[in-house]
Structures are given as C-alpha cells and as structure tokens.
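Please read through the structure below; I'll follow up with questions.
A single protein chain has been omitted from the complex, and every remaining protein chain is retained in its original position.
On to subunit A.
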Amino acid sequence: MNGTTTCVEAVHYYLEQIEANRHLNAFVEVFSAEAVESARYLDNLRSREGMTGKLHGVVIGIKDVISFKGHKLSASSRILEGFTAIYNASAVQYLLDEGAIIIGRQNCDEFAMGSSNENSAYGNVLNAADTSRVPGGSSGGSAVAVQAGLCMVSLGSDTGGSVRQPADFCGILGLKPSYGRISRYGLIAYASSFDQIGIFGINVDDIARVLEVMSGADEFDSTVNDAPVPSAAALNKPDEGIYKLAYFKESLEHPGLDPEIKASFEAFVKRLTAEGHTVEAVDFELLDYVVPTYYILTTAEASSNLSRYDGVKFGHRSGTAGDDLSVFYKQNRSEGFGKEVKRRIMLGTFVLSAGYYDAYYTKAQQVRQLLSQKTQAIFSQYNAILSPTVPSPAFRFGEKSNDPIEMFLADIYTVFANLVGIPGISLPLFKHSNGMPFGMQVMTSQMDEVTLLRLSKRLMHVNGAE
C-alpha cells in the first residue's frame, strides 16, 4: 500500500468484485460486514500506531477446508452442512495476528477430492478465462478468486496437486510448501501424510510473505518441521546464481502430454540454457507408478480420516430413524457424502483390508520409499526439478467427470511432490493456442522454499512475466 488508500476501501473494492463475479461461484460465503469491520479497525490502528503486522490489510480468501472460528466450514460437503468452526486453524491465526483480513470461504471439490471442482455440494466453479472450462481442483474457488481479482491471495490445500493444478489452469501462481512447513491444525484432513496448506497469488513476493507468516513450529501439530522459517526478505537480494536444473525424461515423453505444452517447455529450457543455466534430462522410470501409489496411500488415509463423520458429534444426521447404531452411521454417511468421496473411501477400505494390505498398502509405501531415495539422489546433483504442471490445459465441464482414472492422470506431474514431501510451485509462464494459460512446475528439496522462490522469481523474468 502506498498510503493513498485505506483498508476499508480495499475491502469494498474486493466485495464489489466478488458481487460482480458471482456467476463464477468462487466463494461459498463472503464475510462482508466482518471484513469491513476488520478493515476499519486496521485503519484506526494505523492512524494511531502506523503500519502494524506483516500482512496489514492484506485481503485473503480461504478454501472451505480451513477452520476460521465462529464461521461455517463444510469441505463443500453436505455432511458438514451447518457446521460451525470452534477454533482457528493455526495458519489462519498467524494471518490474523499479522493484520490480514479474511474475506470469505471458497468453493472446492468435496473434501478436496477432485481435479476439476465438479464434485462440490455448492456446484461447479467456472474458470474466469473461459467459463465453459473447469478451473481445476480441488482448490478451484481459491484459484479463480485470485485469477478474477476477488482477493489478493487465497489459501488452498494440496494433497496431490490441488493448489498447483488449478493455478496452472487459471494462469496464476500456486505454491505447495514442503510437508511439515505449515501446521495442519484446523485443516480438514484428507490424507494426513500428504496434505499441506498452499498459497495462490499473482507474484512470487506475495506468496513469500504469506508463507513466512504461516510457517513454523506449532504446538498443535507435531509434524511441523523445526527448520528455519523461509524469510521473504531472502528474495530481495539480487540473484545472479547459475542453476543446475533437472527434468524427467519420461515426463516429456509421456503420451498424454499435450504437444504444445511439450514444445513450450522445451523452448523455455533452451532459453534457460542460453542464459547459462544447466538443464539436463534425468531418467525417472517410476513415473507411471506415481499416480497408482498416490491413490493407494491417499484413499487408505482418507478412509481412516473420514470415519469421524458419523453424525454423532457433528455433521449430517439422517431424518430416517434407524434403531441400530451401525445402520444409523450408514444412513448418515451415505446421505452426507458425495459419489467421489464414497468411491475413495471404498478403495481405501479395500487396500487396507485383511488379505490385501501387504499387496497394496505396504507395496505402495515401499514404492514411496524408492521415490524418496530417487529424489534425494537427484537433489544431491541438482538445485531444482522442472516439469509441466499438468499434461493438458483446462478441459471443459463434463469432459472427464465420468472417468475417474482419466481424471487421476491429470495429477501425474504433481503427486510426486506430495509423495516425497518436497515443495512445488506452478508458475504461469505460457499460453495455449486455445487461449488458455498454463504453467510450469518447479520443485526443490524438502524445506528449501527459499531456493524455490528465488528461482521462481528468476524464471518469471526469463519470460518477462514479472
């Protein structure tokens, strides 16, 4: 802010934008009065004490899976209709402590399961670049809110690409931090060894500032890593470094990869090489196994995490009287969950069931180990891995929604980072001849967001985008 506007004016501006873009269906609820109230408080505070807080007046939207005390929270599912959050997610608390304004909660695929935002109890979110196309998922509403200028920054969650893939489809930046970087306390669990809160923005600096505020140890989540918090100031130093970058040969040879995306990626690699960086193809013979591994492990974890929705302590309770407790649970759950969620619970129950556990679940954990070893070997030689973010640009509604497996393959380049716990970002560098934007994914080693964001800034300059 340059001192010529106020927080109240900023909030009013975004509220008008949200109102004018209701057809996109990005928000499921807007906290209008409360956001104006917070803005007024900040304006008064600033007139007395000057700028306070690292995110003073930053207007942020949050995906409907992140807990904000006293507000509705539903994971875009009927099973949580009417549920009110009774505490703040740690990430939300840290944002509020630094002066951020939460403007509303954003539409998503039910329980963050999906790649197109076609699985929401609140209906589809439309891609603002072409409303006949999906915004991606599962954090579709959060991506479109930033794409259409309805807030400055959004929080999403990323279990297998749910931040990076919609960022790619919407032409914005989307960061999935390292596993353990941001507390998951107050994030509705899908797959606990994969989930991370992620950030959507229109430039690297905004994302870095929000990341810094949300990162770090938290007494409510023992999986948070105690590594130093990535400082946004680290991006201000001039970066003249020469990077050593890798890409997976098999990723570019994949038959599902759109030829234009491949050509743009290759041309970009040439420009990087011309600037003096080293970009090399490395073998990654496990590429075809990452999506199966991901689905075994995440559905297993989901079947366990979602067992809490039984209609007793919270959530939908069936109007049909069942006098047997087991029938009672089944009725509550079957009426409350949507189809994709049920499919994944069933698959997860299968891979964890006696007789199949070792063949599927343990096997997938072993492949995860191999992937992790491979990742360490690559980062002992390279600073970062580049890849397309998604094999095709944003598709049309209904195009893939009847084929769960084709939908799964949209995640082929993104699930890897969640499987091995490394950070990844999608950078909006390209445009397809069909008019849709698409991005490039950059990944660095675990807990090395500083290199990731510094390199991202460089790469945005290579294309003259930032």
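Just a few scattered comments:
Note that a contact is a pair of C-beta atoms (placed from the backbone, for glycine too) under 8 Å apart; a residue touches a chain by one contact, two chains touch by 3 or more; residues count from 1.
Keep this in mind: contacts and distances are computed from a predicted model.
Taken from the listed names "Na(+) H(+) antiporter subunit D", "ABC transporter permease", "Potassium-transporting ATPase KdpC subunit" or "Aspartyl/glutamyl-tRNA(Asn/Gln) amidotransferase subunit C", the protein name that UniProt assigns to the chain not shown is "Aspartyl/glutamyl-tRNA(Asn/Gln) amidotransferase subunit C". Only one of A:F111, A:Y295 or A:Y413 touches the chain withheld from this view, namely A:Y295.
If you put the hidden chain back, the residue from A:Y41, A:F350 or A:F397 that touches it is A:F350. Touch with the chain omitted from the figure is made, among A:T5, A:T223 or A:N434, by A:T223. Contact with the chain not shown here comes from a single listed residue; of A:A233, A:A263, A:V312 or A:A377, that residue is A:V312. By the touch criterion stated above, the residues of subunit A touching the omitted chain are 82-84, 86-87, 179-180, 193, 219, 222-223, 225-226, 286, 288-289, 291-293, 295-296, 303, 307, 310-317, 321-326, 328-331, 333-334, 337, 339, 342-343, 345-347, 349-351, 353, 360, 362-370, 372, 404-405, 408, 421.
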